[in-house]
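Take this structure, written in structure tokens, and hold onto it; I'll ask about it next.
Note that one protein chain is taken out, while the other chains of the complex remain in position.
When the chains are written out, they are named A and B in that same order, and each has its own residue count from 1.
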Amino acid sequence: MILLNLCLALPAAAFLLLLLVPRSRPGWSRWSALAASLVIFAVSLALLAEFDGSNGGFQLETNIPWISAPSIRYHVGVDGMSLWLVLLTTFLTPVAVLISWRHIAARVKEFYAFLLLLELGLIGVFVALDLFLFYVFWEVSLVPMYFLIGIWGHERRIYAAVKFFLYTMAGSVLMLAAMIYLYNLAGTFDYGLLMADLVSGRMQLGARQESLLFLAFFVAFAIKVPLVPFHTWLPDAHVEAPTAGSVILASVMLKMGCYGLIRFCLPLFPTASRGNAPWIVLLAIVGIIYGALVAMVQPNMKKLVAYSSVSHLGFVVLGVFSFTQLGLDGAVYQMLNHGISTGALFMLVGYMYERRHSLEISAYGGVATPAPMLASVFMITSLASLGLPSLNNFVGEFLVLQGAAQANFTWAVFAAIGVILSACYLLWLYQRTFLGEASDEVKSHMFDLVPREWAATLPMIVLMVWMGVAAQTFLPSIGAANARILDRMQQGVVMDVKNTMPARGTEVARAR
Amino acid sequence: MLHLWLIPAFPLAGFLANGLVGRRASKAAVNLIAIGSVVLSLLWVLKTLAALGPLEHTHIERYFTWFQSGDLRVGFDLAVDRLTAVMLLVVTSVGLLIHIYAIGYMSHEGGYYRFFAYFNLFMFFMLLLVMAANFLLMFVGWEGVGLCSYLLIGFYFLRHSATTAGNKAFIVNRIGDYGFTLAVFLIFLGFGSLDFETVFAAAAGRPVETSAGALTLIGLLLLAGAAGKSAQIPLYVWLPDAMEGPTPVSALIHAATMVTAGVYMIARCAPLYTRAPLALDVVALVGLATAVLAAIIGLAQTDIKKVFAYSTVSQLGYMFLGLGSGAYSAGIFHLVTHAFFKALLFLGAGSVIHALSGEQDLRRMGGLRKHTPVTFVTILCAAVAIAGVPPFSGFHSKDAILLAAHHHAPWMYWAGVATAGLTAFYVFRAVFLAFFGTYRGPHHPHESPAVMTLPLAALALLSLAGGYFNVPRWLEPMFPPAEGAHDALLVYISVAAAAAGISLAWLMYVARPGLADRLAGRLGWLYRLVYNKFFVDEIYDRALVRPCVEGSSAVLWRGVDAGLIDGAVNQVGMKARDAGSVLRLIQSGSIRSYAAWVLWGSVLALAALVLSRGAR
Partner (left out) sequence: MTGVPLSWFLILSAVLFSLGVAGFLIRRSVLTVFMSIELMLNAVNLSFVAFSYQLKQVNGHLFTFFVMVVAAAEAALGLAIILAVFRNRGTLQVDEVNSMKN
């Protein structure tokens, strides 16, 4: 319990401490950021020891009042899904620190401070069990990312940063409105109390009410995922962001949307979720195929990987809205997988950019000759990303597709096309960048991985294999958490029958 | 516990060792690791099989749960039954011989350690494929061998054609795997498990489907996977291009083992196919069509490896024909003998190519029997075996397939016989062009070293005598025995077809050397059509690849994404800015105008107040 609070307190403390480091000593900021992020990672690893994987409910909870009126509580806790997302965040932050070591030369202190603030926001999003607290962390994570892109990005960084910010805000405002509406109905922002009210029938939502609330939440999350057609901020943000920003953005931030769908949309609005599932699944499948096809023809490496994310996250949404145990487990697992393998792809592309100072595929070719280890690592990462069995993505994709097939076989038929296409764009990318004869520029600029880069890369590679082979390390606790959500979905269906429409704006008197 | 896991584990260890430290190790050390791991694997196979004896029941070992979700549990389970035993022996023995051969063949190549690391990785995945006890673990091996195939086709990664061929192989296989995965989904939906044991036991309890049903659909989807891996119509196009890889790769992966995985898989799923006769019919048709088409294309190829590649496609079609006729054991039998003689043909071709410093064009060979006598004799052994000359190995297995085909549908038998004639013709055409007549090239041919010729000799022995391994008898408990009496007449006819093919080749390329060219000139357009492989690659390119790429670029990316969606988003931004710039005019910065606004506002407010009072 204390550990989980430490996971929030330490990034905040590190952020403040980093502001005190003298600006003239960039080395100090680097080392202290690395040390802090490693300590946070160690602390989060210790969560595993206290966590009971067979229990699907929330654990390690802290629940104290924060603001009395309106009643907002500091209520945090993790279940089998959010635990792994917290670990993903804490794992990737030191990696992000390492890969920015040389890449970030200006305003070093501020960069790392923002990175740690970002970590705080991300962890907060995954552990918050009070809707308002969730919203606060949601916005907290937005600000440092805005600055990471806007200050340390490439040429069109301002455009990308503003686009990123506005897109996300447009969605989150709707979400805030829906949260306040819920508060007016229930008199609480607390997730657990809301759920209890909904399950017991003390609070009942009319079909139209539920549908609108669902949509308000859904749009906020769909933009973050991003689901086609809300995705166009993503390629710009990725291309312009510094490497560490891209890694965190792809690996963790996009998961905020997926997480929100599973945590809020499904259990709070089960009927609306089911009702809206057909077109959402359609968008997900369109996203899978569309993202892959557009990725295939990108001349810019980062854009290619960004569109591949659109495709991969389509699988997540498909799994979520299949409402099957397999689909949900696969979706959550795929969130983690995507975090590792796409994060690694962005990292490797970043390494290449640091050497050659170009993101255009045409600037490369034959890189395998001067940098064979980089080529091997890139190969393994590509294979993981394209879903080679025995590497991580396969398990997630398979479960999602199998779950989708259980719900509706036609969904699987179309979604599985994405698996073919992922091989097309990744292998083609690999051929054009790494294979063939190396030009003189490539030979003179490209060199193999240095120890610092290895330190960031090797854990990712190990995880790809580990998650591909020993999926049982992760799946039981994920499955237990998802089983609860599915239970709730079932109850929602049962409750429909006796659902009566309460008067609009009725306030449910609360004993508490 | 017999520790079955050790069988694939040895090559995996070899891969890791060579892959991680091979770059700094000496060639001898690389050899030791690579060959040693396969030897250990072979020994462990022998030990296991000796311990298991007659294998009346499937021996299953369960190690750990790979992943579990809901009702789906996929375990890392290995199994050995009679079919697996055959595959294990073929894969490890032929694999070992080709590994040894590769020491000689690759001795002058760069990336020596890389080659052997990939080779060992391939062995790992192939062994996993044949030993897997559930569909998904089999799929691991299935995709893994595809990966190794990709890596080894593109081994000469500086050559654009090689890397393109690698991509093509992987992607075409992925298209087939698409069918495979859909089949797996359906199997889980239908049977609630992915374990072979459970699924096949459940399938055995189902009635034979007379019209297209779930089992038929599963069968057809699995066939799509098999067609990708085993290069059948319409997915055969990757295999001829795969010859860009080093020749030992062509021998091991693209002739003897990996490409037969599809055959193995269909035989493995015999309990499903037996209850889906429609799907089985399609298997036979696809096999036959592929056998005929590839044999015809093989007639006109001038690259020695391409000839053998199309021959492989054609022979795989034969195996599918056998499977589709219900004679699973005959298909597997042909798989075994084909592994011997086709590996030998490729290795022999490799020896020739090695002798000629990389020359692959038959038109620049000739008269090599004097320069490379061992290669010549061994290739001849393979040629008589594949042509179906009695009593050599190909004769036995091909005969078994043709008899089954005759029982299934007589016209299939006749088409098969015609293909046998074509096969005999193109194989001997290659042999005659390469080894007879006078030498037409600029190099100085020399015989290959013993490390290469000894595996050739061993495989020659197997090609000649392999027909006496009675595979169908051994597999009888697993598969229903092929029906139909042994009709001597049918055998004579097929032998006669083979003899006719060989004689015609002799006539055209040895007795009357000019005849072939005159014939080609006479049949101009037909020859061009065959020589260009019926333009299938070009058709695929125009009909599928280019529309896909160009459509994605022009319509989806620039049109929909940048134009429509992002355009709309930017328009919203722009409109907001425009609206702002209109509203900005109010903020003139002049206090006086603000005051005027305040005045007018208060006047309006007062007026409204007064009027509303008045109305009430």
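Simple rule for what comes next: contacts are C-beta pairs under 8 Å (C-beta built on N, C-alpha and C of every residue); 3 or more make two chains touch, one makes a residue touch a chain.
Here the structure is a predicted model, which means the values were calculated and not measured.
*Asks:* Quick one: jot down which shown chains the absent chain touches.
*Replies:* Missing chain, whole complex, touching shown chains: B.
*Asks:* From the list B:A212, B:L544, B:V572 or B:A595, pick the residue that touches the absent chain.
*Replies:* Answering carefully, the residue with contact to the hidden chain is B:A595.
*Asks:* Could you list which residues of chain B touch the chain missing from the display?
*Replies:* 588-592, 595-596, 599
One rule holds for everything that comes next: only the chains that are shown with their structure count from here on.
*Asks:* How many angstrom between the C-alpha centroids of chain B and chain A?
*Replies:* Averaging C-alpha atoms per chain gives centres 37 Å apart.
*Asks:* In their complex, what parts of chain A are in touch with chain B?
*Replies:* For chain A paired with chain B, touching residues are 163, 166-167, 229, 231-233, 290, 293-294, 296-298, 324-326, 329-330, 366, 368-369, 383, 388-390, 395, 398-399, 401-402, 405-406, 409, 412-413, 416-417, 419-420, 423-424, 427-428, 431, 434-437, 469, 471-472, 475-476, 479.
*Asks:* In the complex of these two chains, what residues of chain B are touching chain A?
*Replies:* Going through chain B, the ones touching chain A are 64-70, 72, 136, 139-140, 142-144, 147, 150, 154, 157-158, 160, 163-164, 166-167, 170-171, 174-175, 177-178, 181-182, 184-186, 188-189, 548-549, 551-553, 556-557, 560-561, 565-566, 569, 573.
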